[in-house]
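Notes to accompany the following structure.
All protein chains of the complex are present and in place, except for one that has been dropped.
We call the chains A and B, going by the order they appear; numbering starts again at 1 in every chain.
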Amino acid sequence: MHAPATQPRAQVKEAGVLAEFDTDEAIMEAATKVRDAGFTRWDCHTPFPVHGLDGAMGIRQTILPWLVLGAGLTGVCAACLMQWWMNAVDYQFVVSGKPMWSLPANVPIMFEVMVLFSGLTAFGAMFALNGLPLWYKPQFRSERFRRVTDDKFFVWVDARDPKYGEATAFLSGLGSNHVETVKEVIE
Amino acid sequence: MAGKQVIDVTTNRRHLEGLGTTGIGVGLVICVVGIILALIMNSVAGDGGHSEDHGDHSAATHEAGETHTDGHDKDAGHTDGHDGGEGAGGHGGGHGGHGYIDQYHWLHSYLMNFCYFTGIALAALFFVLLHHLAKAGWSTVVRRLAEGVAANIILMGLLSIPLLLWGDHVWLWLVEGAAEHDALLKSKEPFLNKTAWVVFTVAVFGIWSALVLVYRHFSIRQDVDGDVKHTHVLQKIAPPAMIFFALSITFFAFYYLMSLDAHWFSTIFGVLFFGGSLMAFMAFLTILCVILQKQGLLSTAITNDHYHDMGKLMFAFMVFWTYCAFSQYMLIWYGNIPEETGWFLLRQGGEQSIIPFTSDPTGWITFSLLFFVGHFFVPFFCILSRHVKRSKTALSVGAGWILFIHWVDMYYLVMPHVRSEHAITEQILIDVAFFLGIGGLFVAGTVFWLRQASLIAEKDPRLTESLAFENV
Partner (left out) sequence: MTTSWTEEPLPHNTYEDPTHRPPLVTGGHTNHSITERVCSIVENPPTKAWYVAFAISFSVLGLLGLMIGYLVITGTGVWGVNNPVGWGYAIINFVFWVGIGHAGTLISAILFLCRQKWRTGINRAAEAMTIFAVICAGTFPGIHVGRAWFAYWMFPLPNQMEMWPNFRSPLLWDVFAVSTYFTISLLFWYMGMIPDLATLRDRAKHPLRRFAYGLLSIGWSGSNRQWHVYERAYLILAALATPLVLSVHSVVSFDFAVAQLPGWHTTILPPYFVAGAIFSGFAMVVTLLVPCRHYFNLKDIITMRHLENMNKVIMLTGMIVGYAYATEFFIAWYGGNKTETFAFINRAFGPYGWSYWIMVSCNVISPQIFWFKKARTNLVIMFIVSIFVNIGMWFERFVIVISSLANDFLPSSWGYYRPTMIDVGTFVGSFGLFFTLFLLFCRFLPFIAMAEVKATMSEQRHAAHRDGHDGTGAPAHGSDQSAKPAGAAV
């Protein structure tokens, strides 16, 4: 029923449906309804983080803070071990009459390494948990979707959603000013 | 937008009414219990003490002065082997050898608890000033409570009288003629003399009290007329008041705590006292809020979002205190200069023992290590998580610990200068007795001030913002 394939081996199929909204209030309302309608593979796309949208979408808290805590503790231990082994075991020399193993003098580096590990983890975990970098998304095929980084708000329902069949009709009923089906070419 | 509904503060109970009398009563009872306990302990512990007369006192001073000026370690107050490190430490050691059990020995306990509660009241004043200085929004719902706590400055001013009367049993530089035998005290005389100290105390307590009264006055006036200009006035006074506050709390800490060892000095000392006190105040405020809400007051006005912020500040100033304490310790440890290390040597003496106080009675090393663990690691992991900060029960546990550990901090600052051969159990009970005595008055005072007006700044222009506040 959809557009026929233009090339012999390439196949065009629907990737999902996009509904465009003008304001953050509108997308909040829409998101609540989409969630309550029981869609599972869907998302909102917004130019800025909309306050309260996580709740409206029913997103669970991320585990990222725990990863960072783990990395921080690892950092402290690693720095402590490193300084102990390098200065008190492997290569001993006396400086300004301090003991080889001088904990107060080792605290600054323990702190810095803790922050370094935690920061790298927070950054890396943001990428990993978000599946980034991912330079292609079917949404990018929509010309109108370019304004998602400017001032437009979108609800996206993926074609793999079990309730995808009713998505277009449902989204049209949410007061969206434009509902569009996004197709992608599969080779 | 998604946020919670707008809270109508008028549906909350906002006056202490009958609870006020109960609160004051409880406070006074605690105070009386404390006094009785103190009297009992004083008569028990004082037995051996009266034989030591006053002459011994100045002899100790004399000795300390000598050790410093000729740079040799005559006073074997410490077991640590740092050469020449005893100059300033010997001062405290010399005193400690004789001191605690004379008829005024309770003054050290008194001083420690006095500083503890004065610090909390001062931090409350700081909180109010900061609220106006930063034009803060979220803290409006708890500001009246902070004003109530801050008003205890007046009480603490009155409680400074015993120290003004008998201070020479605590601060050796106050002893008549102490400077005659001590070149260092002589050089410090323009600052460390009785007149300057009394004038300072009267002046700062006077100005602090005036500030508190001004802030309370306009705040309460606004409850009635809702006039925005009161907010303007208070915001205008805040910057100069803050400057005065910064200088006065610094010198308060120098006079009351740092000069316990008059030879020792540390530029960060005032900041350290301030950081710890603010941390303790945030804990005090948290517990106050929890108690009031338990009694059905301000039940919807103060939300988890507000607790979250109080928890954050508590945590932040705990870390700030640690940062300052570490800076002070590490720099003195690293520099290893005799005139500075004495203060820490006094707190590192003795042998390490797993159970506190069981080794050498002058040995503070175990105490100091446990203190540091308790002041940083325990609260760090206790209130790091946002789930804890957003739970009243969990946060009160953390706050209780913070209040306790700040008390230990004061103990750590004051007591090494007096502890000696006497059994710790007797002495710690006297410290607790004074904690109850002054603390009971402090509680009664807080309730006294709180019951005079609404518990919330009724018509503050930022109250709506504060009520609707959400902590993301």
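Points to keep in mind about this one:
Note that a contact is a pair of C-beta atoms (placed from the backbone, for glycine too) under 8 Å apart; a residue touches a chain by one contact, two chains touch by 3 or more.
This is a predicted model, so every value here is computed, not measured.
Of the candidate positions B:W166, B:F200, B:F265 or B:F372, contact with the hidden chain is made by B:F265. Contact with the chain that does not appear here is found for just one residue of B:A241, B:A283, B:I332 or B:V443, B:I332. Considering the full assembly, A:N130 is the residue among A:Q11, A:T40, A:N130 or A:N177 that touches the omitted chain. Across the entire complex, the residue among A:V113, A:V157 or A:L171 in touch with the chain not shown is A:V113. Only one of B:N193, B:Q235 or B:T300 touches the absent chain when the whole complex is considered: B:Q235.
Think of the hidden chain as still there; on chain B it touches residues 1, 6, 135, 137-138, 183-184, 187-188, 191, 228, 231-232, 235, 239, 243, 246-247, 250, 254, 263, 265-271, 312, 319, 323-324, 327-328, 330-332, 334-337, 339, 460-462, 464-465, 468.
Residues of chain A in contact with the chain left out of this view: 24, 31, 43-51, 53-54, 57, 59, 62, 64-65, 68, 82-83, 86-87, 90-91, 93, 95-96, 98, 102, 105-106, 108-109, 111-113, 115-116, 118-120, 122-123, 125-127, 129-130, 132-137, 139-140, 145-151, 154, 156.
The rule is short, and it goes like this: only the chains that are shown with their structure count from here on.
For chain B in complex with chain A, the residues that touch the partner chain are 1-3, 326, 329-330, 333-334, 336, 384, 472. Partner chain B is touched in their complex by these residues of chain A: 24-25, 28, 51-53, 55-56, 69, 96-98, 104-105, 107.
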